[in-house]
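Here the complex is missing one protein chain, while the rest keep their positions.
Labels for the chains are A, B, C, D and E, by order of writing; each one numbers its residues from 1.
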Amino acid sequence: MANSYETGRLNLPFVGIATFGKRPYVADWGRIEAEVAVMGAPFDFGTQFRAGARFGPRGVREASTLFSFGHAGAYDHEDDATYLPQSVRIVDIGDADIVHTDTAKSHANIRAGVEAMLKAGALPVVIGGDHSVNIPCIEAFAGQGPIHILQIDAHLDFVDERHGVRVGHGSPMRRAAEKDYVSGLTQVGIRNVSSTARDGYEAARAMGSDILSVRQFRALGPAGVAARIPAGARVYVTLDIDGFCPSIAPGTGTPSHGGFLYYEVLELLQHVAQAHQVVGMDLVEVAPDYDAGQVTSVLAAQVLLNFLGFIFHAKGFR
Amino acid sequence: MANSYETGRLNLPFVGIATFGKRPYVADWGRIEAEVAVMGAPFDFGTQFRAGARFGPRGVREASTLFSFGHAGAYDHEDDATYLPQSVRIVDIGDADIVHTDTAKSHANIRAGVEAMLKAGALPVVIGGDHSVNIPCIEAFAGQGPIHILQIDAHLDFVDERHGVRVGHGSPMRRAAEKDYVSGLTQVGIRNVSSTARDGYEAARAMGSDILSVRQFRALGPAGVAARIPAGARVYVTLDIDGFCPSIAPGTGTPSHGGFLYYEVLELLQHVAQAHQVVGMDLVEVAPDYDAGQVTSVLAAQVLLNFLGFIFHAKGFR
Amino acid sequence: MANSYETGRLNLPFVGIATFGKRPYVADWGRIEAEVAVMGAPFDFGTQFRAGARFGPRGVREASTLFSFGHAGAYDHEDDATYLPQSVRIVDIGDADIVHTDTAKSHANIRAGVEAMLKAGALPVVIGGDHSVNIPCIEAFAGQGPIHILQIDAHLDFVDERHGVRVGHGSPMRRAAEKDYVSGLTQVGIRNVSSTARDGYEAARAMGSDILSVRQFRALGPAGVAARIPAGARVYVTLDIDGFCPSIAPGTGTPSHGGFLYYEVLELLQHVAQAHQVVGMDLVEVAPDYDAGQVTSVLAAQVLLNFLGFIFHAKGFR
Amino acid sequence: MANSYETGRLNLPFVGIATFGKRPYVADWGRIEAEVAVMGAPFDFGTQFRAGARFGPRGVREASTLFSFGHAGAYDHEDDATYLPQSVRIVDIGDADIVHTDTAKSHANIRAGVEAMLKAGALPVVIGGDHSVNIPCIEAFAGQGPIHILQIDAHLDFVDERHGVRVGHGSPMRRAAEKDYVSGLTQVGIRNVSSTARDGYEAARAMGSDILSVRQFRALGPAGVAARIPAGARVYVTLDIDGFCPSIAPGTGTPSHGGFLYYEVLELLQHVAQAHQVVGMDLVEVAPDYDAGQVTSVLAAQVLLNFLGFIFHAKGFR
Amino acid sequence: MANSYETGRLNLPFVGIATFGKRPYVADWGRIEAEVAVMGAPFDFGTQFRAGARFGPRGVREASTLFSFGHAGAYDHEDDATYLPQSVRIVDIGDADIVHTDTAKSHANIRAGVEAMLKAGALPVVIGGDHSVNIPCIEAFAGQGPIHILQIDAHLDFVDERHGVRVGHGSPMRRAAEKDYVSGLTQVGIRNVSSTARDGYEAARAMGSDILSVRQFRALGPAGVAARIPAGARVYVTLDIDGFCPSIAPGTGTPSHGGFLYYEVLELLQHVAQAHQVVGMDLVEVAPDYDAGQVTSVLAAQVLLNFLGFIFHAKGFR
Partner (left out) sequence: MANSYETGRLNLPFVGIATFGKRPYVADWGRIEAEVAVMGAPFDFGTQFRAGARFGPRGVREASTLFSFGHAGAYDHEDDATYLPQSVRIVDIGDADIVHTDTAKSHANIRAGVEAMLKAGALPVVIGGDHSVNIPCIEAFAGQGPIHILQIDAHLDFVDERHGVRVGHGSPMRRAAEKDYVSGLTQVGIRNVSSTARDGYEAARAMGSDILSVRQFRALGPAGVAARIPAGARVYVTLDIDGFCPSIAPGTGTPSHGGFLYYEVLELLQHVAQAHQVVGMDLVEVAPDYDAGQVTSVLAAQVLLNFLGFIFHAKGFR
């Protein structure tokens, strides 16, 4: 099929409404017909330092327009492949409704969105919001069969409870590990001091986690890390943008130096896409107001679009 | 009819896709059914100092969500009036297609958008882009009957030609004055040195302009200025955001101190809405990258929404 | 007594730990011995647009150092008065403990702080945080006798309940008006569309509110407005920084054009200090991350320090 | 003579080397041949809060290009006058050499620059730098006959000595008042608490100062204030940008709310230019790194160019 | 010869007019007498996402002052060499005249500047502006003998024509490859999706391009890549700053993650300088308004000055 720029509009990146990748907006969650559905989860009451992740969905959408030139797919000369041909239908279903002051209602609305995407048979992609939005995302997978979680993050996020808080952004992996349909976790990028203390690490390992720091990841290489994910696992990926080095991801609430560079994560995700079934993903903690030059949002969009390309290329969409 | 927040979503300002006022997006310009249609014109090759007005439409749309609480209309306690009830249908038709390096094609696309809005019977609202986008806007009014132009601006924008340039952002009012269907101009806020020299002022007055500085405006008052517009005129309003004081509109390409404060413009527009038929408008030169704190985009959205409220209130929409 | 710069350190504004006004920090809330106690309430889950007010206390404290030259009091040549002599002891008691994801616990901790200040006989000054922090502040006044609330704000903040939310930043004045010890409200600066609809205004008036817009304030003048507060009332002042014009207060979550200029609020507060007993105050919605050039934090510090100066000058501290 | 844009280059503001007003750079201070010479004094070790005024000269020069359209003079339609015709030769002589850690040498170099400008018969215009650079400027006027100083500022700057500091930015007016050739001072805009205590005000008045706050200025009006300057005085103007309201001058080290708006200062300067001989000027405390949107630098350039226009228009340059 | 700081001024980086490297400004393009001439080309109508490269020349000039300490050459202890001794005369010839709205005239003016530099026998260095400015630069080399182009860039820039656009920033390498005096291209850093689709890559290779991604570059090493440039080639280097990683070059219009780190490019350029005759260069797409902390401009200045040092060191200037 012809590129849009040949048949109609030039459609430069800075032109037009900023949906994700400039893809169609579907307001009716009962009528999602696509391979991929993208939803924003602009919730940030779960943060412990800087807020602002509520503007993550808008920021990532805006940045994603940079990669939306109206081509019939995205050609990658290194792989000699055209990713995301038009047969990979991607839709933007807007944002889950957030209720200020009320964490429970906000999380419930996020869960409902993921459930709608799953019901429609679309791959759910959730853009946070803080990492607590992962909690309702994982809850939506109840009854869908076992999943393995691949977390890319600076922080372990394995706090059980503190001052009564069980659903803040320091706890999602603990909440996930408690689910009987979560068969295991691979947690990579974990480093430095955070809200999880020693007992959290011990609990994680006891509950089935494989924890790797950035330096441990580097010693193994992307392929080596990917190989540690159990064969045949249905993989859910949760990507906290602070897993990356602050040099390319300054726009986040709790930056931590010593994080991943771009190709490390890209290659890990490419290996995962080739070897596993990816059943869902979220990308969280982008806070555009701290993102001078917009590089964090651009990173988020670039990683998401490439990962989606890898997934559907592996599935035979050419 | 019930407010949206009672029947469904809370829909806080930071939630959801950023169309203008979160109103519906209409991609098909042949199917505009609304009282008001809003189009972006993200063109900025006509600027003489700082660029960046290409992101004006996105910036104003984003800011406009602040005023979109999901109420059944906007209640103003000073006027004891509810503006923009749901009977005033507003749609966002996206952006005119811009072709980099090519001013003529870009302008032609803008003109086509305004023509589509006029054909649909909707009040055209164009968000720039630099002030040169006014040129195709006015061209679209050919054959629609005489119009009077009310310009709010720091600069006269009356350069005829310089180094061959006739359609830059220093010339729109000259181009407008040349049209036989432009019956006159009221140019307010004009001050300080700019790209128009003395001969430009003389030409403007010779071609039917009424030129007022900010201080002259203050001496007359908003009602006095509104009264200088010919009775019965069909008025097109072109609002260059740099007509405002840089204290509330820093985010623009060529700021000029000594500009209008908020109520001065608001009250002028309210008088115009009550006394005249407003047939179209553009708001130009918002450059979000220079707009720390987003106050300029908020100003643009606030003025546009209030002006639209005044216009349709005067027409009996309650 | 000698100025500190004569006896020891020069103590320039940029030097030293940033407590409020560089005054002593009192960690033990059972040992507050001062005329004035300042507490931060860094809670911002109640916001409906931009967050970031959690850094309001740090931002205002930092800016307050600009006005802390180590003089023996602050000389004002217009009033020929030295405000805040050393006999007015001001202490900074730090922040109320905030629990992420949990509005109820966070508010309870704020209330406990105000109760401690009241118990110590100090004038409580609370720096927000979003405007919802006013709710626990007012609750702390239970059993203290009747109070009249003077609100300076762009928004009426009189939403009763929406989607179950009763304690967000759109509701504090409603919650206050419900208290039997709140004898009335004077709400000034209210303008433009906001989260309060027409029925909110009607309810406010029915519950004893006197509502004035900025333009209505200007018609009356500061003295005229101050005179509308009932004689003899014990006045609690709640100052939402968005009551000011965005030109001087861009650093806030929901800016609204057309707000107050500096002297308008200063003179109102001076009149109130001279004619009434001020029993407490909060200043809310400063969001430093949106405050390029730090002018909003400087405004907040400047207003607070001057208001405290007026209050204790009226009480005879010279 | 023809405009430059007719004979050669269009020379848009964003094009070319940023000298002041894009005027010629004269490196040899022994060969200044001009009516006006502009020199930068990028010294900021005299500041007591935020530094950064060292980039004031570069910032003001860059902003001044906005007003340099290549016209044969700047036409002002309010005055129906063309200011700064080409007969008013303006040159930029670069910056005084600054020696880090060494206040005395840096000040001496500034003094040498002003002496060179005076020797050449050019009107000296110095762009700071912090307000301490006024000290060597005034020293350079020794032996030139009596001068009266008009200071526009938020702060009195009349500290005699503190911790041994006599030449910081809190002392220039005290240093000036001590000179036998300084016949008096008019200090306007002075407000709020600052580094000068009560005894400083008393000393200033005793040494011949006329001190006016912003509100006192407003009561008198620009003409009324100008009339308080002794008839026949040779006037040196020192303009601290923080004399302006932070809404239009956020980019400065010690902002103070309640300052002047644009026309107030412009009209005062116009009156002074018409009634007095202006013998020199400095504009200080512009700190571009705090100047989001560049509005402070634009203000500085706009005021300087207009003031120069008024001065030479009054002298008969048309 | 003695350093300038011994004979006259200390000349700290923040002091003085910001020409490139604080070198002399030559306004008369007929009188260029230097080994190197630097010209700005502040044109950005060719951009497809963020504009602002028009301020690239000013930004790079300002940053270049950081490396202008007044030494007699720049000593590099790693190479134990003093680069850029005073015998390497560098002049700044200002900017090509840009005509807003008119791409053809603007490009023609850039071409004229490069022709003037070539005619004078100076090595032309052009600072963009967007990458389309490379088109007139290459045109100026007509009749100068064959050249080989080394492009460092994230994007292939090989679009032939789209919507009539042939001279935007997505096409310069296609336009160059069409020239009969361009003997070949080496394009390094190319990665990820861009405006060039698969057919563009095929065309490039067919027209003589050697295309290398960042990862392919890393596998070869800088020396290995340099060795792929034909022996004896006269090399023109075009450096799009987005070839670098956004971590060190965020200030650009279309950032792309996964780019070069500093030493990779530095060492490639050093190898090229040692093995080839460099006949010209441009450095494009620096957009200072997106460059928080000024690191992109500093990078551009640092690379240019080092590359010039390598070139003339290889030529025997010591």
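One rule holds for everything that comes next: a contact is a pair of C-beta atoms (placed from the backbone, for glycine too) under 8 Å apart; a residue touches a chain by one contact, two chains touch by 3 or more.
Just so you know, these numbers come straight off a predicted model, no measurement behind them.
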item: Among the chains presented, those that the missing one touches; value: A, C, D, E
item: Touching the absent chain when the full complex is considered, from C:Glu35, C:Asp76 or C:Asp92; value: C:Asp92
item: Sites on subunit C contacted by the missing partner chain, in the whole complex; value: 8-12, 14-19, 25, 40, 42, 54-55, 58, 61-62, 92, 94-100
item: Chain not shown, touching residues in subunit E; value: 3, 5, 10, 12-14, 65-67, 69, 71-72, 74-78, 82-83, 245, 247-248, 262-263, 266, 292-295, 298-299, 302, 305-306
item: Contact footprint on subunit D, counting only the chain that is left out; value: 44-48, 50-52, 54-55, 99-103, 105, 132, 163-165, 167-169, 289-290
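Criterion: only the chains that are shown with their structure count from here on.
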item: Touching both subunit B and subunit C (chains); value: A, D
item: Most remote chain, CA-based centroid, reference being subunit D; value: A
item: Between the pairs C-D and A-B, the one where more C-beta pairs touch; value: C-D
item: Residue-number overlap at the subunit A/subunit E interface, same or different (half cut); value: different
item: Mean-CA-position distance for subunit E and subunit D (Å); value: 39
item: Shared interface positions of subunit C, touching two or more other chains; value: 48, 50, 163, 165, 245, 247-248, 290, 292-293
item: All chain pairs that touch each other; value: A-B, A-C, A-E, B-C, B-D, B-E, C-D, D-E
